[in-house]
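All protein chains of the complex are present and in place, except for one that has been dropped.
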Amino acid sequence: MKKIGILTSGGDAPGMNAHIRAVVRHGLNKGIEVIGIEDGFAGLIEGKFKKMKRANTANIISLGGTILYTSRCKAFHTIGGRAAAADRIKEANLDGLIVCGGNGSFHGAHLLWKEHQIPAIGTPGTIDNDLYGTDWTIGYDTAINTATEAIDKIRDTAYSHGRVFIVEVMGRNAGFIAMDVGISTGAEYIAIPETESNIDILYKKILEQGKNNRTIVIVGEGDEVGGAMAFSQILKDRFDVKSHVTILGHIQRGGSPTVRDRVLATRLGVAAVDALLEDKTDIMVGQINKELAFIQLEDTWTKKKKIINYQITLSEAV
Amino acid sequence: MKKIGILTSGGDAPGMNAHIRAVVRHGLNKGIEVIGIEDGFAGLIEGKFKKMKRANTANIISLGGTILYTSRCKAFHTIGGRAAAADRIKEANLDGLIVCGGNGSFHGAHLLWKEHQIPAIGTPGTIDNDLYGTDWTIGYDTAINTATEAIDKIRDTAYSHGRVFIVEVMGRNAGFIAMDVGISTGAEYIAIPETESNIDILYKKILEQGKNNRTIVIVGEGDEVGGAMAFSQILKDRFDVKSHVTILGHIQRGGSPTVRDRVLATRLGVAAVDALLEDKTDIMVGQINKELAFIQLEDTWTKKKKIINYQITLSEAV
Amino acid sequence: MKKIGILTSGGDAPGMNAHIRAVVRHGLNKGIEVIGIEDGFAGLIEGKFKKMKRANTANIISLGGTILYTSRCKAFHTIGGRAAAADRIKEANLDGLIVCGGNGSFHGAHLLWKEHQIPAIGTPGTIDNDLYGTDWTIGYDTAINTATEAIDKIRDTAYSHGRVFIVEVMGRNAGFIAMDVGISTGAEYIAIPETESNIDILYKKILEQGKNNRTIVIVGEGDEVGGAMAFSQILKDRFDVKSHVTILGHIQRGGSPTVRDRVLATRLGVAAVDALLEDKTDIMVGQINKELAFIQLEDTWTKKKKIINYQITLSEAV
Partner (left out) sequence: MKKIGILTSGGDAPGMNAHIRAVVRHGLNKGIEVIGIEDGFAGLIEGKFKKMKRANTANIISLGGTILYTSRCKAFHTIGGRAAAADRIKEANLDGLIVCGGNGSFHGAHLLWKEHQIPAIGTPGTIDNDLYGTDWTIGYDTAINTATEAIDKIRDTAYSHGRVFIVEVMGRNAGFIAMDVGISTGAEYIAIPETESNIDILYKKILEQGKNNRTIVIVGEGDEVGGAMAFSQILKDRFDVKSHVTILGHIQRGGSPTVRDRVLATRLGVAAVDALLEDKTDIMVGQINKELAFIQLEDTWTKKKKIINYQITLSEAV
């Protein structure tokens, strides 16, 4: 293992730069060359390779986004696309690849190994936290803090006016963001894709507050009711309750990473380099109960990570 | 002048609590009693009056929202509603009223003076900055900083992915927020209600950026194109350019006030009490070029405050 | 168990309000009365008791500090002081007590149980994270994020000027804060009380950077060298290197809690009430590897929590 590549893929997540920094610096410390691949798998196919020096990663640990850029690449879903990528990798003499992204990106890394025997390590980079095999993904802690700070501001208006606010947060088909954000903002109701919503309970809570119904409802984007707008419409139609909708949107994907995201991103960057050096491949490096965890890439999308039970209890208890 | 009332009305704005604090403390220092009226004009009609002590305003200077609550009150638009309010004021022996809000609220204060001779002073409390007679309104500086911080996060994704983002900011029929936020985020295009949008210019800027079009467009909610969604649709229909839309929404209305908002709110609170003590009425207390400014309430909604020319120049220059 | 008390003690920590909120609301939901005791053990001796309603904890989940106030109480170190406290508790018919604080506070709670059989549950509330029996303490996550954000700002100047900055962070005799903050700010050197500092290594790192030595050193306040000022002096005396010192100080103790601190504080609040209801006493409720953990109060100060090994590795690897 003399020369490795690193790319970021799929949606960007805060902490990706801290991760790139750790991969580059630990790689250089170990005496290997590190190549940054721009634009994710698209750049891999196009050969957008850049030799990384220590200085290229100076002062980036605090930056959101990814200095290597990212993309969602359709060509990589084809056999031809992956073959072209493998050619670029061989031409550049890369001995292994680190792919930071979500399960779509891991699928690509897995096929690169299966079809072309390119050693590939996945690292969990997504704000959604929906990857089996790691307690948290890089970017998740920042996203939930960003969402919570935004909703703290909305609560100022909810309290000043006595209004019902329905706030939609990201998370795709998983309710992690909604759950943590709901608990941390003291939301009166939390709707997640994993459980069926019971709007009668919400209505009861609104009624309890009397005339000045200062209510915050957090809705995960993948909730089966259909998002915050649909939720608001049901409240109107069934109970004649007026509510305001805010869809937090892309502000949840950016920003300077929190400490947890920076430390996790750094640790997994070091571990991913070590894993390649130990000839590991086709696995994701995660963290479970403070320890490093290694899991087959395939398991990250075939197995389903569960919302922790205590969270559901908490969201009802308080 | 022995006893005065203070209320907040219309949309809440950061700094309203700093303002209430200054009115209460300066009033008490001057030896007069200060009554907090809850829920704006609605609470005035209902007699929701509360005697304020110094301690009631401890530790609130940094809080968003308004501890006196606020409302948009339809009953106050009627002669009967205002008569009821005047009765409450007389019953409580209030010698004057301070109304912190926007031009709708000032209209109410003006009629209270005209119809019932209740001395009334307006203070500019709105994030929109759309009040004639003051350089800035209480809440504006916080709102533009909140929006800018949010868009800084969106820019992380815009840069990482090479995407066009259309971000809609508040401001009603005025482009102040959009203009300041557009300049401060280095937006490629700013659409404000005051000028006609030229989407060809925007398209040219997007083209200039080549394949990776990292573009931020700021659209004021009152823009004649019809907001960010309409803007995005036009880009799609006319130029086949794909863009992402974020509507910042109510996060712009809350949060801990900035220094400028706290200092302005404090200064105008002191000045409003002084104005009542000097038997002024039917005016708004504002600040122009660092000096206190006094203007007829009527002028605040009949005259139109203009976007400063240099801002339009800047938005094109850089 | 019909009536319980809750107090906060020792240094305040962000999340204490979220914790109080959870104790009060979960207690009320379980049908028991909850008494807030002001000023920690000092207020316990003086009988500063206040019946808590749900509304007393509205909108406090996002606030730093503690609405029940706190103190370091010398009288409680005496047998007489604790006897007086026990009298107040019996007069008020409190069936149990929840004490949120650090190991000094737990010592007090333990003696209250030993000497007067007052059922007492401790919950870990300190920014220092130096309590055995829980992965994190309430307030720790906020403190490390606050320190990191502050040092990100200092890094702007370090980079712009090419300077060496020595930044002292809190943590008493434990290096948790220094370690996490050092990794997350990409510090060139981290000095913690648990290990001996090797200033030659630091000097070598400074030399490697050539003329423009953009260097951040994080020093835990309990480090054996004697804090940041001493560190700076040694650099000057031994290597003639000029450095700037910043002691972050009390800003690390305040501020709106992060999501992790709010969720942890909420969870432990619910668990502490449940523990009292299950007739547990003389234990601290913590969280280890995502699960609730129960540990004898005595162990929290007799056993020593260790810095995690991977952190020491990381601080050297990157």
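Chains: A, B and C, in written order; residue numbering restarts at 1 for each.
What we mean here is this: a residue touches a chain if its C-beta (ideal position, glycine included) is under 8 Å from a C-beta of that chain, and two chains touch if they have at least 3 such contacts.
These numbers were taken from a predicted model, which means no experiment stands behind them.
Considering the complete complex, which visible chains touch the unshown chain?
Hidden chain, whole complex, touched shown chains: B, C.
From the list C:Gly47, C:Gly104 or C:Gly162, which touches the chain that is not on show?
C:Gly162
Given that one chain is not shown, which residue among B:Ile4, B:Ile61, B:Leu94 or B:Val167 touches it?
Touching the chain that is not displayed is residue B:Ile61.
What residue numbers in subunit C mark contact with the hidden partner chain?
Against the missing chain, subunit C presents residues 8, 11-12, 14, 16, 39, 63-66, 69-71, 146, 150, 152-157, 159-162, 165, 212, 244-255.
Using the document's contact rule, name the residues of subunit B that touch the chain not shown here.
That gives, for subunit B, the contact residues 21-22, 25-26, 29, 58-59, 61-62, 135, 141, 144-145, 148-149, 152, 155, 159, 180-181, 183-186, 214, 256, 258-260, 262-263, 266-267, 269-270, 289-290, 292, 308, 310-311, 313-314, 317-318.
Just so we're on the same page, only the chains that are shown with their structure count from here on.
Relative to subunit C, which chain has the most distant C-alpha mean position?
B
Distance between subunit A and subunit B based on Cα centroids, please, to the nearest Å.
About 35 Å, centre to centre.
Which residues belonging to subunit B are in contact with no fewer than two other chains?
Residues: none.
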